[in-house]
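Below is the structure I would like to discuss, written out as structure tokens.
Omission of a single protein chain aside, the complex is shown with its protein chains in their original locations.
Moving on, here comes chain A:
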Amino acid sequence: MATFKDFRNNVKPNWCPGCGDFSVQAAIQRAAANVGLEPHQLAVISGIGCSGRISGYIHSYGFHGIHGRALPIAQGVKMANRDLTVIAAGGDGDGFAIGMGHTIHAIRRNIDITYIVMDNQIYGLTKGQTSPRSDVGFKTKSTPQGSVEPALSIMEMALSAGATFVAQSFSSDLKELTHLIEEGIKHKGFSLINVFSPCVTYNKVNTYDWFKENLVNLSTIEGYDPSDRDIAMQTLMKHKGLVTGLIYQNKEQKSYQDLIHGYSETPLAHADLQLSKEKFDELISEFM
């Protein structure tokens, strides 16, 4: 059986020391080992950004695509080989700005993949511009007077889009983050895990200390029931989205792949490509 060390590779991340993304990398490696995967059974598909580099820092199959498109690539991979565990990962700009259309539709579609967003409320790779997750008043290179656009309430949006697994975590809490990723992988459908992953270089407001002060862990809310969508929504609104833990999970809903008609139960990638003569003749005769 593989251990988390088997998911480490020889590549040294080019992240700044202290970047929140290191914990996400470690959590994915641990979660993969904990759920019993071998490295070759995992495919990590990532977008573009500091965070997007993550697929190159894990010893597994990895695909580092283009900005904002990790999700459609990941869904394509899963459709092609349902035996693979597929994790999509990227930044808040990647998933909630340029890739927002894909995020909402991946949620709706509910293909069985896990999506981890490293949310630092800023564009890291392009050296510090505002993101859809930046708070009002946040000063960046592109908002020198402070951002006037409200931050997207991403968890609420996911719930409204019909998400079947919604969780949020924080880079400092490796244990919880690992656990949530495991749960996300095990969930039969699309799982969204938003991780507050501080950018120590360009975000001097939403720092580790800031999060420690402002985040509420759902385990501290008595009787919180993640199967209740109403309560999930209310709790998010009450705490302005600053909660961590498993926010909502619908275990009843079948995944896209289990719902569509005719779809192969074995990996499509192993299918025979040759049409039989009978099938061919049948198709041809329809045009005669």
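Methods note: a contact is a pair of C-beta atoms (placed from the backbone, for glycine too) under 8 Å apart; a residue touches a chain by one contact, two chains touch by 3 or more; residues count from 1.
Convention: contacts and distances are computed from a predicted model.
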Look at the options "2-oxoglutarate ferredoxin oxidoreductase subunit alpha", "PqqA peptide cyclase", "Acetolactate synthase small subunit" or "Energy-coupling factor transporter transmembrane protein EcfT" and return the one that UniProt uses as the protein name of the missing chain.
"2-oxoglutarate ferredoxin oxidoreductase subunit alpha"
Of the listed residues A:41, A:129, A:143 or A:201, which contacts the missing chain in the full complex?
A:41
In the complete assembly, which of A:28, A:50 or A:84 touches the absent chain?
A:84
Footprint of the hidden chain on chain A, which residues?
8-11, 38-41, 43, 45, 48, 55-56, 59-66, 69, 71-81, 83-84, 101-102, 104-105, 109, 260-264, 266-271, 273-275, 277, 279-281, 283-284, 287-288
